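Every protein chain except one is present and positioned as in the full complex.
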Amino acid sequence: MKNGFVIFLAAFAVLASSWGAFVLAPQLQLGGAKQVSVLNSSDVYPLNRPGEANQGLRIYRANGCAACHTEQVQQAGFACDVVLTAAGKNPTVISNLISTLKLRGLNEREAEAAANKITTAGGKVETHIVATGPDISRGWGLRHSVAEDFLYDSPVQLGSIRVGPDLADVGARLPDMNWQLLHLYAPQNVVKDSAMPPFRYLFETKKIGDAPSRDALNLPKEFAPAAGYEVVPKAEAKQLVAYLLSLHTDVPLYDAPFTPPQVSTNAPANKQ
Amino acid sequence: MSDEPKSCSTRSNAEPTAARSHLPMWILVLMLALLYLGGIYFDRHSGWFDKQVYSPYANAAELESYQPKSGAAALLAQSKKTYEFVCGVCHGTDGLGKPGQFPPLAGSEWVNAKDYKRLAQIPLEGLGGTVHVKGQEWNASMAAMGAGLSDADLAAVLTYVRSSWGNQAGAVAADDVKLVRATVAGKPAINGEPQLKTIPE
Partner (left out) sequence: MSVNEIIQKNPTTQEIDASCRVPLLVLFGGAALWLGVGSVLALVASLTFHMPEKFGDCPWLTYGHVQPAADDALLYGFCIPAGLGVALWIFTRIGQTPLRGAIVPVVAAHLWHLGVLVGLVGIFVGDSTGFAWLEFPRGGSSLLFFAYLLLGLWALMNFAGRRESRLFPSHWFLIAALFWFPWIYSTANILIVGWPVRGVVQAIIAWWFGDNLVFVWTNLVGIGAAFYFLPKFTGRPLQTYYYALFAFWTLIIFGSMRGIPAGAPVPAWLPALSALNSLLLVVPVIAIAVIGWKTVCGVANQECKGGSFCMIKFGFVSFVLSALLLVATACPHFSRLTQFTWLGAAQTQLQLYGFFAITMFGAIYYILPRVVGIEFAFPKLIRVQHWFAMLGLVIFVVSLAVGGIEQGMKLNDPGVAFADVTKNALPFQRASTMGLLLLVIANLLFALNIFAMILAWKWSVAKSVFAAVTAPLEKSEVKA
C-alpha cells in the first residue's frame, strides 16, 4: 500500500464492518427488546427486579462476583418425551405397549410415531419438550439462557469462567435466604472444599444486646464469633442475597421452549 | 549491548527492508477452502440472522416444530386467566356468583351435566329470562360472552369451569365447541329455563 491514507482507509473499512456486525446489528436486533409472553400462559417475562435486588446487582458487580461465577445456562440439545395421561379402556394393552416403546429423548418424528401407536390403542398421551445438556442435568437451569433473561439488568454480568457454579437459576435452586447468607459469610461451612473466599466484610460482628437479633446467623463453633457476640448481615449482604434469590430462568419462552415439569410434593432436593 | 548475533552488530543502524516476491497460490487456495467450510457451518448453525433462533436450534423451522403443544396443565392455567377475564366478573373467581344477581357455577347442575352441549350453548347464544340454579331463581340476562372466544379458548374455559370449585364433570374439546357453534349460528339468546331444557344434552 502506497501511503498512510490508504492504510487508514483499510483499517477504517475493516473496523467499520466489524462494528456494524457486532455493535450496530445486535443493537438493532436486540436493543429495543421488550417483555415477551411466557409459553402457554398470559404471563409476561421478565419482570423487573425489585429495588433490593437491583441494589444487590450493584453489590454483585462491585465485588467482582462475575470473576468466578457465570449467569448463562447452556443447552446442548432438545428432545421429546411422550407421557401417558390416560390409559383409556384397555390399560393392560397400553401397559404392554409402553414397555416395548422408547418414550424418552426422542426427536419429533419418533415422538409422533410413538404417540400415534398409543392413541390408536386407546390411550391419551402428551408430548413434552425437554432441554438436554450437562447444565440442565446438573440442575443449573431448565433451558438455555436467552437475551430476554437480561432485559432489565444493567450491568449484565454473564461471567466467563466457572470457578463457582452457574447462578442463572440460583433463585429457583437455592431459595433459602438464610442458606445464602451463611454461604456468603463462611462458604466452607455450607459447602465443603469450597474455593470461594468468605465475604465477612459484608457482615458485622456486634455485641449481643438485650436479645439476639432476628437476623443473626446461626454459625457452628469453628465459624462462630466470640461468646457474647453475634454476626449480623449488613444491608449489602441482604441486598446481594435478594439479587441472588431473584435469579430465575425457569419459565418457557418461544425461543427457549420446554414443557414445565408438573409441580409435585416430590420436588428434587436442593442441588449445588 | 544486549546479546545479538554477530552477523548484525555491524549493520544495527540499517533499517530493515522487505523482499518483493509474489504471494504463493497455495495460501489463497487454503483461504478459499476454509471460507467454503466456514460457509457450510454458518449455513447450518446461524439460523440466518433470525433473532429468535439460539443455539442449539438450527433454524426457525426447527424451533417452531419443537414448541410444546398445550398440555393439560398449561391449558388449565391459560383457561383460568381467560375465565377470570371473561366470566369471573359476574360469576366470581370462586365460581359463587353474586347473590341476587348472577348465579353460581360451583355445584350448578347445568355445569355438572354429563354432556356439555347444553352448557356450551349458553355462552355461545346468551341466556335471558328465568332460570333455576341449585333451587334458587335467577333473572339476570347474559350476553353471548363466549361468542368472541376461539373454539380452543372456550373449550378451555368450559373445561376449567367443569373441573373447579368441586365440580367434577368431564372436559370439553375444541372440536366439540366448533360443532355446537355451528348449530347455534345466528340464533337469538335462549329465553328462560323451559327453552334451555329443550336443548338436547
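A and B label the chains in the order they appear, each numbered from 1.
We take it that contacts are C-beta pairs under 8 Å (C-beta built on N, C-alpha and C of every residue); 3 or more make two chains touch, one makes a residue touch a chain.
Every value quoted in this text rests on a predicted model; they were computed, and no experiment measured them.
Asks: Pick from A:Asn96, A:Asn116 or A:Ser160: which residue touches the chain that isn't shown?
Replies: Of the listed residues, the one touching the omitted chain is A:Ser160.
Asks: Taking the full complex into account, what residues of subunit B touch the chain not shown?
Replies: On the subunit B side, contact with the omitted chain comes from 1-8, 11-23, 27, 30-31, 34-35, 37-39, 41-42, 45-55, 57.
Asks: Can you name the residues of subunit A that touch the chain not displayed here?
Replies: Interface with the chain not displayed, on the subunit A side: 1-4, 7-8, 10-12, 14-15, 17-19, 21-23, 26-27, 29-33, 61-68, 70, 72, 74-76, 134, 137-138, 144-163, 165, 187-188, 191-201, 272.
The criterion applied here is as follows: only the chains that are shown with their structure count from here on.
Asks: If you average the CA atoms of subunit A and of subunit B, how far apart do the two points sit, in angstrom?
Replies: Centres of subunit A and subunit B (C-alpha means) sit 23 Å apart.
Asks: Hey, which residues of subunit A end up touching subunit B in the complex?
Replies: The touching residues are 29-30, 39-42, 75-78, 80, 85, 108, 126-129, 133, 144, 146-147, 252, 254-260, 262.
Asks: Under the definition above, what is the set of subunit B residues touching subunit A in their complex?
Replies: Touching subunit A from subunit B are residues 49, 51-57, 63, 65-75, 77-78, 81.
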